[in-house]
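Here the complex is missing one protein chain, while the rest keep their positions.
Naming follows writing order (A and B), and every chain is counted from residue 1.
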Amino acid sequence: MTPKRSEHIALGLMVSGAFLALAILFFIIAVIMIKGLPHITLRFLLDNPMDMGRAGGIFSTIVSTVYLLVVSLIIAIPLGVGTAIYLTEYTKEGLITKIIRFGTECLAGVPSIILGLFGFILLVIKLGFGWSVLSGGISLSIMILPVIIRTSEEAIKSVPASYRDINKVLGGTRWQGITRLVLPSAAPGILTGVILSVGRGIGETAVVIFTLGTSLRIPFSLFDSGRSMAVHFYLLAREGISMNNAYATAAVLVFSILFINILSYYLMHRFVARRR
Amino acid sequence: MAATAIQRKEKLIERIFLLIAFSSIFSLFIIALFIFAEGLPLIWKVGLKDFLLSTRWAPTKGHFGIFAMIVSSFWVTIGALLFGGPLGLMCSFFLVEFASDRLRAFIKPALELLAGIPSVVYGFLGVVYLVPLVRDYLGGPGLSLLTASIILGIMILPTVISISVDALVAVPDSYREAAFSLGATRWQTTYMVTVHAARSGIITSLVLGMGRAVGETMAVIMIAGNALKIPLSPLDPLRTLTSNIALEMGYASGMHRQALFATGIVLFFFVMALNTIATVYARRKRIK
Partner (left out) sequence: MSKLFSRLSRAILLSLLVALPLACNNSSPSNGKKKQASASIIIAGSTSVQPFAEKLAEIYMVKNPWAIINVQGGGSTAGVRAAQTGIANIGTSSRNLHPEEKNLYEIPIAYDGIAVIVNPGNPMKNLSTETLRKIYAGKILNWKKLGGVDHRITTITREEGSGTRGAFEELAMEKTEIDQGCIVEDSNGSVRELVGTDPYAIGYMSFGLVNAQVKAIALDNIMPSIEAMKKKRYRFFRPFLFLTRKKPAGLVLKFIQFVLSREGQDILVKEGLIPSAIIQGEKLKWLLQPSREKKS
């Protein structure tokens, strides 16, 4: 085989590979949107599910999802950003940072079902939180913690060293430097990480179904159970309760995920552009 | 006086941050501890050999063998790698070596969107579109090793692509220019020089992809059929370690629950092994 020929074959393979991968993405989005969008109405979004989701809308599942995400972010953001600040501002590269980084990587690799098992037995049963926003929020926060740590660390690292020098020259303490100079200029990057983790949390099922539960009522307190959109979709589709509502829920889900990803991509871009 | 007060405050803040910084390790530790504490007694009771190497899983009747699931998880992971690996690498080679910057700026984030699609959506579309195809044209029940491998292969694409693209981009242009000046074609340069230089990153991407595949649950429950036999052909249904936990978690009490935790221990080992391999390879890259 001549080099020219193999070049052509290789290029052909690569182009078709990239094309195939893109085609799969578009297929997934197109199927969900085509089958789901026609069933989405304002009433679908603002009515509570009736008859186990066969009729009515998905309002309570939207509320549950948002509530769950807020609780998990309240737990994960301070821990994640705090870890990132410690790694970048308070230590030099060494054993401790290595251990923390390795731990974070491992935590990111823990399968979600293990988090679900852990949350179900420890939080739901042993600690008696029951299926609740609290159990779900804690379990989910463990899942998104590595995402927030990683992105915040990148964001803080990219703050120019000169900022810290300025702080020193002005006689500010390290804490003042962090709160007045480093965090504000790293904020867009941190926000990107938060948005990304929201994207991951929205679609998560394995953790949420065992910790948040499947109750269709709107959760009011931290100890109320709820049903996230992803779990609702899973149950509707798997139990064959209503395919139309399943597709419509999936469309809302996929649409919000697309929106969130594009938003975070846009923010990241602006952030990077400003840095340059 | 004032200076020491400030210093003390600074010291305190540093301590708090140190505490926070250990939160992820702490969570990992608690999870591991909890899973081991719940699962090990069963392994002790049943015996490690019987637990790992027996194929008979009937927890309500006192049989706790997970060999079939270990084998199934292994095959599904390999299967996902066979579908997702080459496809993902083809994409990344194309993106880095052949596509223009503008094209890459569009395609890479688009493919990373695949990571955002919920796994239940993958599972559902697999059941609706792929399972009937496999059943009608290839035979078997459709819920099978093959179906699960294809879907998981798609699900690991974003991991494989984003990490291997980063690795390929990091290869200095001087390497490529040297190869071109020796008269190599683009493809020859890619597979002889660039891939070679980026190989630790590429291996990391594949290993992390495998980690994603072995840990996936909801999609696998929906498309793999969950049968307890060791799959003998790609068209046989199978049950992975993850789906075993998820399927029976709600019912489990006593020994049965411990057995699910013990399944979790094995899964934990799988994932940690893959992670460690990935970290080792990623570090090798940094040393270079």
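Note that a residue touches a chain if its C-beta (ideal position, glycine included) is under 8 Å from a C-beta of that chain, and two chains touch if they have at least 3 such contacts.
These numbers come from a predicted model, not from an experiment.
Which of A:Phe19, A:Phe59, A:Phe102 or A:Phe223 touches the hidden chain is settled by the complete complex: it is A:Phe223. Remark: the omitted chain is touched by one listed residue; of B:Trp57, B:Phe83, B:Tyr122 or B:Trp187 this is B:Trp57. Per the touch definition above, the residue from A:Tyr86, A:Phe118, A:Trp131 or A:Tyr247 contacting the chain not shown is A:Trp131.
Contact with the undisplayed chain is limited, among B:Leu138, B:Val169, B:Met192 or B:Leu247, to B:Leu247. Residues of subunit A that touch the chain left out of the display are 50-52, 74-75, 77-79, 81, 124-125, 127-131, 134, 138, 178-181, 183-184, 187, 213-217, 223-225, 238-241.
Residue-level contact of subunit B with the missing chain is found at 55-61, 68, 127, 131-132, 135, 139-143, 221, 225-229, 237, 239, 247-248, 250-253, 256.
As a convention for this text, only the chains that are shown with their structure count from here on.
Chain geometry summary: the mean Cα position of subunit A and that of subunit B are 17 Å apart. The part of subunit A that touches subunit B in the complex is made up of residues 3-4, 6-7, 10-11, 13-18, 20-22, 24-25, 28, 31-32, 78-79, 82-83, 85-87, 89-90, 96, 99-100, 102-107, 109-118, 120-122, 142, 145-146, 149, 173-175, 199-200, 202-206, 210, 230, 233-234, 237-238, 246, 250, 253-254, 257-258, 260-261, 265.
Of all residues in subunit B, only 6, 9-10, 13-14, 16-18, 20-25, 27-28, 31, 34-35, 38, 86-88, 90-91, 93-95, 98-99, 107, 109-114, 116-122, 124-125, 129, 154, 157, 161, 184-188, 190-191, 208, 211, 214-218, 222, 242, 245-246, 249-250, 257, 260-261, 264, 267-268, 271-272, 274-275, 278-279 touch subunit A in the complex they form.
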